[in-house]
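The complex appears here minus one protein chain, its other protein chains still in place.
Our next item is subunit A:
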Amino acid sequence: MAFDNAYEALTEDAGGLGDRWAHGTGFQDALSGVDDTVPAGVDLTAAARHVLGLADDALVMAHRLSEWCTHAPELEEEVALANIALDLLGQARSLLARAAQLDPGLRPAGVPGHVPDEDALAFFRAAEDYRNVRLVEAPHGDFGHLVARLLVFSTWRLALLDRLSGSRDPVVAAVAAKAVPEVAYHRDHAAGWAVRLGDGTDESHRRVAEGLAEVWPLVEELFATTDAERTAVADGTGVDPATTRAEFADVLSRVCDQATLDPPGMDDRGAGDAPAVPRGRTGQHTAALRDLLAEMQSVARAHPEGRW
């Protein structure tokens, strides 16, 4: 019997695990190969807080996207959504590791030493210590809701990352530079669907419009600035989310126009208006986050001494 030996791969050096995956490498070390010098004169606590918010946004959004797995409307969409989730998960891992590096005090007390920082922060923090915006928290609704949320999220995140690629923190700058093309694709993907659904059938138009209406109350918070962000901006490591408002409004209105959707109102926040109030960024979350974490953290917490 002449068999081809597919098992040769098993005897090869397992250290090269990354390079043979079809989609996605970089599973090994969240910060490998990146210059992680901490710039002088930076308020580390504030810098870490800022990075943590960006990390948690990506982590929770990736988690919600991964819930779509085996439920997508077509197989191409299974692949696309998993890919977007993988990109965000990759961003989250690097940023979590950086946050803990900048401020080791973020690492929850009592987590065994063998647990990497990224996992200590993801699996052993309580909901109130998460710093993500509330937009990413809601359980997944229908595909119209997904498209609306992904469009809003990626438009906002792209604007943030774009500005962060000039950060004085070399890790943040590197992660942002790598993430910009990824999130640009996420935004295009969501915008493409918004147009197909908005300008598709009556039903799809209604569903995507409803999705947009559902996420809209959570949009204002995206432009709220925290004290940590203000300090990070002053130190040259961070970005003020308020500066992304105009770009966000412009992109959304153009997509809605093509999608024949009425853009939900965006106020211009002139000089006289009260500034947007941070919620998730200061630990105020919806109950959905607690449920999400209870599930996500269940195995890791059941085996704190476990090796994975």
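Everything below uses one rule, namely that a residue touches a chain if its C-beta (ideal position, glycine included) is under 8 Å from a C-beta of that chain, and two chains touch if they have at least 3 such contacts; residues count from 1.
The rule we apply is simple: contacts and distances are computed from a predicted model.
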Chain excluded from display, named as in UniProt, from "Ring-1,2-phenylacetyl-CoA epoxidase subunit PaaA", "FAD-binding molybdopterin dehydrogenase", "Branched-chain amino acid ABC transporter permease" or "Lipid-transfer protein": "Ring-1,2-phenylacetyl-CoA epoxidase subunit PaaA"
Which of A:S66, A:T243 or A:T282 contacts the chain that the document leaves out: A:S66
Per the touch definition above, residue among A:R98, A:R134, A:R207 or A:R281 touching the missing chain: A:R207
Residue of A:R196, A:R230 or A:R290 touching the missing chain in the full complex: A:R196
Absent chain, residues of subunit A that touch it: 1, 3-7, 9-10, 14, 17, 20-28, 30, 59, 63, 66-67, 69-80, 82-87, 89-90, 92-93, 96, 116, 118-119, 122-123, 142-143, 181-182, 185-186, 189, 195-197, 199-201, 203-204, 207, 295-296, 298-300, 303, 305-308
